[in-house]
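Starting off with a structure, shown below.
Every protein chain except one is present and positioned as in the full complex.
To keep things simple, chains are lettered A and B as they appear, and every chain counts its residues starting from 1.
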Amino acid sequence: MAAPAISLLLLFVAVPFLASIGFSLYNVRLGDPRDPSFMGLTQYVRILTDPDVSGQFLDALLHNLIFAAVVVPVQTALALALALLVKKNLPGMGVFRSLYFLPVVFPIALVAIIWRLILARGDQGLLNSALAFFSGGAFGSQDWLGSELTALASVIVLSIWQGCGFQMVILLAALQQVPPELYEAAELDRANGWQRFVHVTLPGVRTTLVFVALYTTILSLRVFDQIYVLAKSGGGLNEDATRTVMYEAVTAAFDENNIGRASAISVVFFLIVVVLSLIQRRVTTEKEG
Amino acid sequence: MTIGTGLSLALLLSACSGDSESSGGEESDGAIEVWAHAGQAAESEALQSLVDEFNSSQEDVTAELTLIPEADYTSTIQSTSAEDLPEVMEMDAPTMASFVYDRKLIPLEDVVSADALDNRIGGVEESGTYNDATYAVGMFDVGLGLWGNKTLLDEAGIEAPTTADEAWTVDEFDTYVAELAEVAPSGKAIDLGEANGFAAEWGTFTTTPDIWSAGGTLMLDGEADGVLNSQENVDALERWASWKEFADPNTSGTAFPDGETALTWTGNWMYPTFSEALGEDLVLMPLPDFGQGTKAGHGSWQWGATPTAEGNTEAAGAFLDFLLSDDSINAMVEANAAVPGSTSALEQSELYGPDKPLELFADNLASACGSEDVTEECIAVARPVTPGYPTVTSAFGSALLAIWGGADVQDELDSAARAIDSDFADNDGYQND
Partner (left out) sequence: MAQMTASNPKISRRELKSRIPHYAVLLVTGVLFLAPVAYMVAASLAPASDTLAGFTVFDVTQWGLHNYSGVASSLSSDSTGHLWRFFAVSFTVTVAVVGLGLIVNSMAAYALARLSWRGRAVALLAILLILIVPFEAVAVPMFYLYNDARNTLWIQILPFIGNALSIFLFYSFFTGIPRSIDEAARVDGAGPWRIFWQIIAPMSKPAYASVAILTFLTQWGSFLWPVLMISDPNLRPLPLQISVFAGQLPPAWGQVMAFGVLLVLPVIVVFLVFQRWFIEGVASSAVKG
């Protein structure tokens, strides 16, 4: 009964993963009629220590980590705030819930294209127009995607916009399961709004918050689509300020036809994901213990 | 080479691919597949009508055209194994050598008619030849220049040069872009085409004239270190990056024809759009001279036949001969205003020749050379002809994008040169065996 799923997972996860370890040791080029030559650990040495290659790779890793370090807390906090806002049983809440959830159904490739136009450099873009309008022209046009300072931040903003509603819904479900008696008891104790939040709400949704944070961390490591769409086909994204590990792997494989290096990047990427998952598991079990 | 597991699995599961339009295999002898890049809309439309015309002009061969976006075109051919390629495919001139190296192209001497081969202009013949064999034939060659809006130039009191000898020096160019930014409605003087992506082939194609004109080049004798990162190149690209302040991002794609900017740095294919929008206001100028005379790129999209066509070379040949006929060439250059690729079509051309609007491009091509021996006299320079070109342009393009974003020019070029040399070393210098 388990055979179909297990054989599919073998073919499309286990075999490719083991193959990538093999590929990473050779100079593998797609479409090259010559046999690949053995390179040993050269690819790994290069992506980790050769400044020309490792510079890009380590930058990419850093961008993933910055992305995670910003998106995980900010998006989770925002999602919790939104969930609290729409939790109240008031007229019109259904509309707001749907509204915040709406971006979740947008494929991230489309999100990147919409935001590319909003963030367009020069005064043509909607954001620059809006800022100029509200500041009475005091705020000059910014090159949001092209500037080293704002490129990654722009990608983070559009990613949060797309992903936040998903977490909001999860947290909303958790909030609705916090027993109302707890709030009533807190009110009897004359706890103010902040105290109720800290002593009733937060402990009530803690497990869900941890889940949401874990899930978002893994997503942050996988970031690719929006970077690719914005950097290729003339989106004007500052590639150096935003490249991610997956972007490095795909460009090495697809643009440079360097399957060996791309495989080495994939293997390292896998190890990083495993290590981070283990750290997180340890942290969460300690908290729960 | 193919990995056994992948292959056997593919065979095992090919039964599952119930898709009726799946390619290859079951077609009759008279049907050929054709792949082309989708770049400028007008060009793609012209090609589509040529294919339709070819199909209705005779009954033996049916060509099926597939358009693949320009941004992914070369990667796609690279990722497709030789037996899955279409019979006939388009390729950008500098990528030809790498496809020959990967055995994805066959020589065309016995495929295309001798008349068509003899009729080619020099530039087209040169870009189609590798290791003394013809692997590609082109319907046209390309011209790269600086286009100006006369009204705005007049407003700033700047006179436009018309011949290569009169090209602005780069110092003059620096002054003029600053002045033109003052008069241009968008506040920006020039569109350098950054919306096309400098990391893509566009970057290499449009900035190499700067470094050639400064006395530099990309590679010499299969080495990039000491060549690509030379002082000449660093200085030239520092200049180039300094123009960002005056450059319109052109997200709309129509900044110059709308009269928003005074200048644009692009190729012949924009002529129909520009001349329709600006009429008499449009002027064509040589690119700025960085010291060794103005330079321009050459080598454009061209056609080749793949090993899939072997055994059916007549069909591929018939299609290629049709594309190389003067009528087809005329139809294509009407859409993209390129330099006609055959001597006879060039002679009849409405655009090229003495006192015609695009005379400059034809003159440039008349003094063409390769990138390893750029002289002061030579104007149109071909990009390096090597199987390692994809790495060269990818490394150079990444450097360009970073430089445009404000990175240190020397650092970026050093790094690009090392990346290229290490890739060449990994592949034994891409020696053909």
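Assorted remarks:
Throughout what follows, a contact is a pair of C-beta atoms (placed from the backbone, for glycine too) under 8 Å apart; a residue touches a chain by one contact, two chains touch by 3 or more.
These numbers were taken from a predicted model, which means no experiment stands behind them.
Set against the missing chain, the residues A:Pro4, A:Gly136, A:Pro180 or A:Gly193 yield one that touches it, A:Pro4. Listed residues A:Ile47, A:Ile156 or A:Ala253: the one in touch with the omitted chain is A:Ala253. The chain that is not drawn here is touched, among residues A:Ser20, A:Thr42, A:Gln75 or A:Thr201, by A:Ser20. Residues of chain B that touch the chain left out of the display are 2-3, 5-7, 9-10, 13-14, 16-19, 21-23, 36, 38-41, 44, 48, 51, 64-72, 76, 79-81, 84, 195-196, 251-254, 273. Where chain A meets the chain that is not shown, the touching residues are 1-2, 4-9, 11-17, 19-20, 23, 28, 30, 82, 85-86, 88-94, 96-118, 120, 123-126, 128-130, 133, 161, 165-166, 169-170, 172-174, 176-177, 208, 211-212, 215, 218, 221-222, 224-225, 228-229, 232-234, 246, 249-250, 253-254, 259, 262-263, 265-266, 269-270, 273-274, 277.
Basically, only the chains that are shown with their structure count from here on.
Against chain A, in their complex, chain B makes its touches with residues 1, 3, 5, 9, 69, 71, 75, 78-82, 101-104, 186, 188, 194-197, 199-200, 248-249, 251-252, 390-391, 394, 398, 401-402, 404-407, 415, 418-419, 422-423, 426-427, 433.
Partner chain B is touched in their complex by these residues of chain A: 11, 15, 19, 27, 29-37, 39, 46, 50-53, 55, 117, 120-122, 124-125, 143, 146-148, 231-236, 238-241, 251, 254-258.
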